[in-house]
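Apart from one protein chain that is not included, each protein chain of the complex appears where it belongs.
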Amino acid sequence: MLMRRFVFVSLCILLTLGLFGCSSNTEEAAGADGKKKVTLRVAWWGGQPRHDYTSKIIELYEKEHPHVKIEAEFANWDDYWKKLAPMSAAGQLPDVIQMDMAYLSQYGKKGQLEDLTPYVKDGTINTESIDEKTIKGGKIGDQLYGFPLGVNVLSVITNDDLLKEAGVEIDDGSWTWTDFENLALEVEEKTGQYGSNGMHPPDVFFPYYLRTKGERFYKEDGTGLAYSDDKLFVDYFKRQVKLVDEKASPTPDESAQVKGMEDDFIVKGRTAATWNYSNQFAAFAQLTDAPLSLKLPPEQAKEKALFLRPSMLFSIPKSSEQKKEAAAFIDFFINNEKANALIKGERGVPVSSKIAATVKSQLSEEEKKIFEYVERATEYAGEAEPPEPIGSAEVIKLLKDTSDQILFKKITPEEGAAKFRKEADAILKRNQQ
Amino acid sequence: MEPVKDISGRAAPAPLPAGNRKKRAGQLVFHITTAGLAIILLYPVIWLIASSFKESASIFATSHSLIPDPLILSNYTEGWKGIAGQPFITFIKNSLIIVGLSTAGAVLSSAFIAYGFARIPFKGKAFWFSCMMVTMMLPHEVLMIPQYIIFAKLDWLNSFKPIVVPQFFGHAFFIFLMIQFIRTIPVELDEAAKIDGCSRLGIFFRIILPLIAPALATSAIFSFYWKWEELINPLLYLNKPELYPVSLALKLFLDTETASNWGAMFAMSVVSLVPVILVFFVFQKSIVQGISMSGLK
Partner (left out) sequence: MAGYAFISPFIIGFLCFTVIPMGASLFLSFTSYDLFTPPKWVGFDNYKAMLTDDEKYWGSLKVTFYYVLAGVPLRLAFALFIAVILNRAEKGVGIYRTLFYLPSIIGGSVAVAIMWRNVFGNDGVINGLLFFLGFDKKIFWYQDPTSALWTLILLSVWQFGSSMLIFLAGLKNIPPMYQEAASVDGANRFQRFFLITLPLLSPIIFFNLVMQTISAFMTFTPAYIISKGEGGPLDGTLLYSLYLFQRAFNFFQMGYASAMAWVMLILIGLVTFILFKTSSLWVHYESKEG
């Protein structure tokens, strides 16, 4: 009887060992153009249109580089990051990964991403028509952890019909926060609709507010919050509370109920102004007949509060075994005209000025507006925000929670300011070790 | 065997000798209340189906009305075309493979294992039984990463293997269910078979297995539906879209930054419901009738 148990246990061990021993081997035959065959895994997040056209670009690339076979891996935003984390832990990241500024620090500083500087220096990634400032967006210190694919700028998108109905005009070169507040109240009074969408999410727009006052959100070294005067926090949130109270802004649960772009306030004609990144203009414009336009946010000129932000980047993991080929693909994506004719700025305004000019002529009226807006904003733009420090995910959640508590009247803006500071500093300090 | 008497004790009329009219009235009441309740409960599902015939952009704007206007079929045709070159039928095929293999593996292995626990005395049984129960109480999120690394080392990534293979090693819920069932079968049957010269294995295949058929069917239904819906394992272990099952593919229609294709997603959700509903409808009567014969005590 014990014998049988023994046999089974040994079988089990043998089985497991056998499985461990198995591994697939990679073939290395020469491709049609004489170069060694290579398989690249390319991963991105997005919606259906993006999946469709990016697959076409991949086909294009494979045709022009017959020795390269590309395996596409794509998912929506949520699922993408859920997949990436385990892949990273197991050293199984794809060769080209689409990266976002929110995660760049996490993946970059923890040694998952390769420094792309050598590939820029040796010309694999051609940066002739690309502005240094833009490339810097993907840098942490001296390391270029991701190459920006496109550029976004903060904007206030307005429904011009509602503005007209309310009898207000915006001079976006010079309007102030007070002007903005009054505008929102006017719109509510005259039209019954919201004047502002509530400036979601707070972790994007509160830092912008700080910039207009000459302050910053995070300290350069990421050890704590930069702004020291809590009055800034209080003023910002007092204004939000006032707008919600006067029904000039939606309540947090109303905002949470928005299921997607077609449900958004600006699309349904329920708000005169919405705060978003410039690239979202295209989708909004497509979904509504009302005339929309992009305006510079308030008080951006004095302190150069605006900045060009990489909309997304391509990174190469340190674990990749074909980094040079991966870099070549990135170059194709950024600089190839045919590829960009398919992209049409969907990933942000192209970083290459040459490509941007070519693509612009192929765009619809609405899409052109984005390009023109970004061009205009570039003139005013200041230094970009450095990539977020480690622990920023927690800080962002904390800010959002605090904002909700304030708007739901559970705590006052003053209490929120103190609480936020204390907990945010604790989080950032904890993540320094 | 039909239960002539109604043993529910609640909403049904007792069959009175003089009550043909009363019986029919009672039946009417039953149908009206049940159907009414069903409609209320199913309103969200009806909404889903109705929305699949509406234009994407207007689904939420017209969410009050259950009547699509205009009624379009393009969500179905568009959704069927699939995403990024993969026709939707590929996703359905993948789902069927994953679910079919998993269900077969889970049900058979669980029965096998349940027999061992239920019928064979051996040292350490209580220990292993508790281990088995414990596996049901583990939050999955935390096993995820170590499991992923194990599968990565086995080179099973980007294939169905991590999703299907573990199913062949038993599933605690089914094992427990079947143990309860086997316990209701009188041991005398086993003894009789043993006297006739049957081995343990023989008893398993010829006596036990047929008698717990309803438990097998119930497990099959549960396994089918759980696996059909499963998102997290396909998400982690399948990178190539051509391997995606339906549950995962549906999410590809949605995106937070651009206009999501709600219409196609709803349409394909409806389509993906059909196999599961069919499986249930086909099996439900035999299960309920059959389970009652051997009894779950």
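By written order: A and B. Residues from 1 in each chain.
Definition applied: a contact is a pair of C-beta atoms (placed from the backbone, for glycine too) under 8 Å apart; a residue touches a chain by one contact, two chains touch by 3 or more.
All values reported here derive from a predicted model rather than from experimental measurement.
Colleague: Pick from B:Y76, B:Y115, B:F160 or B:Y237: which residue touches the chain that isn't shown?
Modeller: Answer from the full complex: B:Y115 touches the omitted chain.
Colleague: I'm checking contacts with the chain that's been left out. Which of A:Q106, A:T158, A:T288 or A:N340 qualifies?
Modeller: Missing-chain contact among the listed residues: A:Q106.
Colleague: Name every residue on chain A in touch with the hidden partner chain.
Modeller: The missing chain touches chain A at positions 1, 4-5, 8, 12, 15-16, 78, 81-82, 85-86, 88-89, 106-107, 110-112, 251-254, 256-257, 259, 391, 393-394, 397, 400-401, 404-405, 408, 410.
Colleague: Tell me which stretches of chain B touch the chain missing from the display.
Modeller: Within chain B, the residues that touch the unshown chain are 2-12, 14, 27, 30-31, 33-35, 37-38, 41-45, 47-48, 60, 63-64, 109, 112-113, 115-117, 120-123, 125, 128, 131-143, 145-147, 150, 166, 168-170, 173, 175, 180, 183, 187, 200, 204, 214, 218, 221-222, 225, 229, 231, 247, 250-251, 254, 262, 265-266, 269, 273, 276-277, 280-281, 284-285, 287-289, 291-292, 295-297.
We adopt the following convention: only the chains that are shown with their structure count from here on.
Colleague: How many angstrom lie between the centres of chain A and chain B, each centre taken as the mean Cα position?
Modeller: So the centroids are 39 Å from each other.
Colleague: Under the stated contact criterion, what part of chain B meets chain A in this complex?
Modeller: 56-57, 59-61, 83-85, 144-145, 148-149, 152-155, 157, 235-236, 239-241, 248, 251-262, 264
Colleague: Quick check: in the complex, which residue numbers of chain A touch chain B?
Modeller: Residue list for chain A touching chain B: 19-20, 22-24, 41, 43, 46-52, 54-55, 71-77, 79, 82-83, 85-86, 89-92, 94, 259-263, 268, 279-280, 283, 286-287, 346.
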